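Here is the structure we will look at, set down as structure tokens.
Shown here: the complex without one of its protein chains, the others still in place.
For reference, chains read A and B in written order, and residue numbers begin at 1 within each chain.
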Amino acid sequence: MNASEIIRWLSPELILLITGFVVLGADLVMRRRDEGRTAAVIALIGLVLALIMALLLAMNNPATIVASTFAVDPYSSFFKVLAIIAVSLVVLSSMDFMKGKSRYLGEYYALLVFVTLAVSIAVSATNLLLVYLGIEFLSITSYILTGFLRNDRRSEEAAIKYFLYGASAGAVMLYGISLVYGATGSTDLVAVGELMKAATGPEHLLGVAAIVLLLGGFGFKASLVPFHQWAPDTYDGAPTPVTAFLATASKAAGFAVAGRVFITAFPQFTPDWMAILGSLAILTMTVGNLTALKQHSVKRMLAYSSIAQAGYIVLGLAAYNPTGGTFTGLNGMLIYLFAYLFTNIGAFFVVLAVERYAGSSEFSTFKGLGKRAPGLALLMTVFMLSLAGIPPTGGFLGKFYVFAAVVEKHFLVLAAIAAVNAIVAAFYYMNVIRLMFFQDSEDETPLQVSSGLNLSLVVSAVMVLAIGILAQPFIAWAVESVQMVNTRGF
Amino acid sequence: MTLILFAFLALIALAGGLGVVLSRNPVHSALSLLLNFASIAVIYFLLHAQFLGVVQVIVYAGAIVVLFLFVVMLIGGNIGPYRHGSRTVTSVIAVGLAAAFLALVVWSVVQVLPMSATPVGAPDAGSVQAVGMALYTDYLVPFELASLLLLVGMLGGVVLARRYQPFAEDETQ
Partner (left out) sequence: MAIPLSWYLIVAAALFCIGFYGVLARRNAVAILMGVELMLNAVNINFLAFWRYVRPEEPLGQVFAIFVLAVAAAEAAVGLALIISIYRTRKTINIDNIDLLRG
């Protein structure tokens, strides 16, 4: 493989890397005179270029390993596209939101570009070494972004909690990696998969222990239940655009890495990790939904709801079917994550618009939104329906594929618990719609929404509906994207 | 001889570790951490990982512990009641979890891994050359990523730790 080929395979990452530095440089030149607008525009251009390159690469159905550790395959391309779209929307909405809130807006946009790079590396890693580095890079950048509002004590509190949990989770995951290395002498995922094939008795238990420890790290990113304590406070206190990122792209990275590592490196442990993930799914859904019911602010309710959603998403892996078929579980997870991306980003952005106006996101601020901002209320309705999984939204398609995989595997208890949870969840999503349209507020002044935020809201809503109504192209893409490279790095 | 040396180092490392988590004074914690890192560096030499041993001394003992001490001093050696709120319930749970983990690991190590395995060949594999070759060939992507990670860490340090000023102050000049 020569240099120009390597550059071509790595083009999305290289573009992101260069963009990050250009943003930092441009901010230096502008000396913060324009409140970060130049930086944001450059970041957006870079993200769009990277998106185009990632899509072009994905179209060739590549299956290559670059530089021994980095996979270019449909699976990684899917998550790269997802992350780049998410961060682009976050940048769009930040242009207005962050104005006047920080002196370091150039750094803010540069970090957003770098965090995209972190996700795209983590989802492409075929070596536990790069998996670890990618996840830690993603985490450290996220801590900084979470604590970015220096004049807001809630933001730094969110960051310190996120940091303390994240650092410990990273160390636990690392211990798991060291056990894998000790048992096989390798950290290449495919090599580990081959060397662990004959594991029986105590060796098998060692493998299971390693899986549990690894899950400490992945579950932390994906906010699965025993590792979720940071999530509500962090989602609540972080700058809302950053919350939208954490709840979508960052979470998707956790699932993507877990999927690749478990499927490639532990194929003969499939029943074990499926059982573990299945029980985590039950815990996550139940705890998330029951706590979401008790919340008083929409942002915090969405925080718990996004924990509950992680429970549905992990069902896809818990019902993984390696032999193929229509519902392999994995494709359900991808569809779910893609629909969930637009839904959740949209919902958090509506909160952002209300918050900007009312100063908080208490339930009372949503009262009468149907009169004060009919457009916004309508969009929020679309997002709530999608979160509840009601057709014709994208959320329905995702839930359908995941639940179908569970039923096809005959995990009937799991399916029943998931269904009950979905009904409970529908209750609090509908409550928001009820507040917006059937409750009056004293305040009747119309709400203004900035153009950048408006654009990202409309894009999200259109995509949520498109995924639900057009369905077929998205399903086809997700089915294509479950392919991972399965050759050794070196 | 090496056995005695190893036992001695291991004891110091564990004592240092206990000192970190049990000490009442944050400065003592940081100094115990230094003791722990230094003895681990010597353990690396026992393992013929000379390069890592040196790096351990420079980075951990030289930089990270100093950073800790610096912060402890900066926010005042007396950061409130240092051990305040170490509630008995959490402590018991913590001890239980840690002990369970230790038992699990020791058991699995004894059961599975080559217990009496002795080191094999390649005495110079711990040299700077061998490590450098691997870093710049097979692990080039992680290596570059690590440099970016350090840059981001630096950015974060600046953005988060600088004294907060309302944003519009120095832009008018």
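Here is the rule we use: contacts are C-beta pairs under 8 Å (C-beta built on N, C-alpha and C of every residue); 3 or more make two chains touch, one makes a residue touch a chain.
All values reported here derive from a predicted model rather than from experimental measurement.
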Contacting the left-out chain in the complete assembly, out of A:11, A:295 or A:481: A:295
Residue in contact with the excluded chain [from A:15, A:133, A:244 or A:485]: A:133
Those residues of chain A which, in the complete complex, touch the missing chain: 129, 132-133, 136, 140, 143-144, 147, 150, 153-154, 156-161, 163-164, 167-168, 170-172, 174-175, 177-179, 181-182, 185-187, 232-233, 236-237, 294-297, 300
Touching residues (missing chain, whole complex) on chain B: 1-3, 6, 10, 13-14, 17-18, 20-21, 26, 29-30, 33, 36-37, 40, 43-44, 46-49, 51-52, 55-56, 59-60, 63-64, 67-68, 71-72, 74-75, 79-80, 82-86, 90-91, 93-95, 97-99, 101-102, 105-106, 109-110, 113-122, 125-126, 130-131, 133-135, 139, 142, 146, 149-150, 152-154, 156-157, 159-161, 163-164
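Everything below uses one rule, namely that only the chains that are shown with their structure count from here on.
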Approximate Å spacing (C-alpha centroids) for the pair chain A, chain B: 30
Chain A residues touching chain B - in the complex, by the definition given at the top: 17, 31-33, 66-70, 100-104, 107, 110-111, 114, 117, 121, 127, 129-130, 133-134, 136-137, 140-141, 143-144, 147-148, 150-151, 156, 159, 179, 182-183, 202-203, 205-206, 209, 489-490
Footprint of chain A on chain B - complex, ascending: 104-105, 108, 111-113, 138-142, 145-146, 148-149, 152-153, 155-156, 158-160, 164-168, 171
